[in-house]
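All protein chains but one are shown at their positions in the complex.
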Amino acid sequence: MTATTLPMETRGALTRPRMRAPLAPEMLIATLGLLAFATFPDDLGLLTNILTTSIFALSLNLVLGQAGIASMGHAAMFGVGGYAAGLFAMHVSSSPLMGMAAGGVAGLLIALLSGAILLRAHGLTLVMLTIATAQLLLELANYARGITGGDDGLTGFKVMPLFGQFAFDFTGRTGYFYALGALVIVYFGLRKVVESPFGLTARAIKQDAGRVEALGGRVYAHLLLTYVIGGLVAGIAGAIATQTTKVASLSMLDFHLSAGVLIMVVLGGTSRLAGAILGTVAYMTIHHVAAGLSPHHWLLVIGLLLIFVMVLLPGGLIQLVDLALARMSRKRKSSEPLQ
Amino acid sequence: MLQLAANIVVDGFAYAMILFMITVGLSMTMGLMRIVNLAHGAFAMFGGFIAAMVTTKLGASPLVGMLIAILAVAIASVPVERWLIRRFYRRPELDQMLVTIGVMFVLIACANLMFGSAITALALPSFMTGGIDVFGRSIPVHRIAVAILGLIVLAALWLAIEQSSIGIRVRAAVDNAPIAQAMGINTPRIYAMTFAAGAGLAALGGIAGAELLPMEPTYASKYLVTFLAVVAVGGHGTIFGSFMAALLLGLVETSTKYLVPQLSSVAFFLTMFLVLLVRPHGLFGRHA
Partner (left out) sequence: MKQSLYAGALALGLFLSTTALADVVKVGLIAPLSGPYSMNGKIWEAAAKAYQKIHGTTVAGHTVQIVWKDLADINPAQAKAYAQELIIKEKVQYLGGLYFTPDALSVAAVADEAQVPTVIFNAATSSILDKSPYLLRTSYTLPQVSVPAAKHALETKVGTVVTLVSDYGPGIDSENAFVKTFVAGGGKVLEQIRAPLKTTDFGPFMQKIKAAKPDAMFVFGPGGPPTYAIIKAYSEAGLKQAGIRFIGTGETSEVDLPGFGDAALGLETTLHYSPAHPSEMNQRFISTASQEAPSVIMNAVGIGAYDGLAVIYKMIEATNGKRDGGKAIAAVKGWEWESPRGPVKIDPTSRELVQNVYLRIVDKDASGKLRNNEMKSFGMQPDHGRSPALK
């Protein structure tokens, strides 16, 4: 391997079919979101849940898929964002957008503080440290039950209508579009990060940190910045979740949530951002259907699916999508007349 | 004051031995085979369930039940290793963790189907009920038995792995299979046997620790973080490290239980956090 060979994933990015319109992915997400709204108008609760979890999964995809930081404690940022938004609504202002910002800032800060310490570690050690961080935050939230409500959860805060007009009522329509809008904007932002030189360096670090270091790159700074951006997005996701459900609870910091979103990200595929959304939609849809059919056996289904993906489809479901797209473009090329 | 110190030492050591017994198999497979097996807790759980079932349904004595359970789990782990785990030796740790989480989910679902959702109690051999008076307080006999068993396991593993050629052969098989095979080492058999040994140890740990960590289908995932913490703090792969980590974490958690009960869980994770910061490879870990 020479110094001039590009990392595999970057090569993939350059040969991937260039989207014609500059905002094509975001338009696609928005369209699918509108379609879902029209097709399942009575399931908005579930759909909103899928949207907020997708934002959370995107943040983990950035951290894991782009920078190679294996975290099993990502719920720390999500939960902190949720509590921050709830407390903000309770004590400062019930404006939803400001609450979202508060959640994002809280997630960012936690990522900064914990990342500064953790990111010197690697592999299993790093994983355990992320778990410990989330666990310690959970214990703290439980201890400070006077502020956080402890395991009863934080309730009793109001969320003002969005833009002063659209109330967050029980039909869930406002909540849905709020989450969808956030997803589209977050996806746009993260895509810009991933496609930028910064993102390129992050992926190079994931491939071979030593080489990047030798070339003069600052590995640690890059990792930390990626982690912090991930924290910001996770915090936003937590804030939206709290605002749309009107509850912040300790389960938002729990290991099971961290493990669950990790499974979603891996299921969808870590190599591309879109994998996060794909994985989340797949996981939560399967859960919804399986739980409806046979709740007692849901764990069996997800376990088998995970094994299947890890063994046969390590690139995740997005790999299937890419294969299909590649086959379609090859067919198109082969059907073009020879010059 | 002296009584308090004695209490902490006695209870802490007993707790630590149970932690060690359950996690040593995980540390061994991680060190020898470089595989992170998160389904380890599920093997421990099945060990406990099978032992309970054999004693209640077949009327065997608890010790016989224990032996049958350990053998059953060890044998059942062989096809899992052969058909699934073996594909992951060269893959990143995260991939190993995820596929074994999948295995864990499947095993939990099976346990739910086979044994129901309630807590299944393990019968103790009759000589293990009751307590002995030590240092001015009574300590249950089975805790003493577990402690002794833990020390025996420690000694046996240390001799087998660190002092004999078995350990070297396993490492050779894992590090460089073609050359190892060329030298006459039966690599597939070594893989299977080491993994089975790890699973058997897990079953033993599960049965031994059943008084403390009761058997129920979510056992495998509930205590996963605890098991991983002991292995990570000890340094993956070293038997002695696992022992010391169990001792450290056990004593820390027990002393906080006596002194500041509310913080005992925090103390556990804080200790893990601090140890891993200062010594990322664990107390006695070797660089990979």
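In this document, chain identifiers A and B correspond to the written order of the chains, with residue numbering beginning at 1 in each.
Heads up, the rule we're going with is that a residue touches a chain if its C-beta (ideal position, glycine included) is under 8 Å from a C-beta of that chain, and two chains touch if they have at least 3 such contacts.
This one's a predicted model, so the numbers in the text were calculated from it and none came from an experiment.
**Student:** The chain left out here touches which displayed chains?
**Tutor:** If we consider the entire complex, the absent chain touches A, B.
**Student:** Tell me which residue among B:58, B:121, B:151 or B:183 touches the hidden chain in the full complex.
**Tutor:** Spelled out, the listed residue whose C-beta touches the missing chain is B:121.
**Student:** Could you list which residues of subunit A touch the chain missing from the display?
**Tutor:** Counting only subunit A, the missing chain is touched by 42-46, 48-49, 52, 139, 142, 145, 150-153, 155, 169-172, 241, 244-247, 249-251, 256, 291-292, 295-299.
**Student:** What residue numbers in subunit B mark contact with the hidden partner chain?
**Tutor:** 3, 7-8, 11, 14-15, 112, 116-121, 131, 137-138, 140, 143, 211-214, 216-218, 222-223, 253-254, 257-258, 261-266
The working rule: only the chains that are shown with their structure count from here on.
**Student:** Residues of subunit A touching subunit B in their complex?
**Tutor:** That would be residues 64, 70, 72, 117, 120-125, 127-129, 131-133, 135-136, 139, 143, 255-256, 259, 262-263, 266, 296-297, 299-300, 302-307, 310-311, 314 of subunit A.
**Student:** Where on subunit B is subunit A touching in the complex?
**Tutor:** 36, 84, 87-88, 91, 93-95, 97-99, 101-110, 112-113, 221, 225, 228-229, 232, 236, 262, 265-266, 269-270, 272-273, 276-277, 280-282, 288
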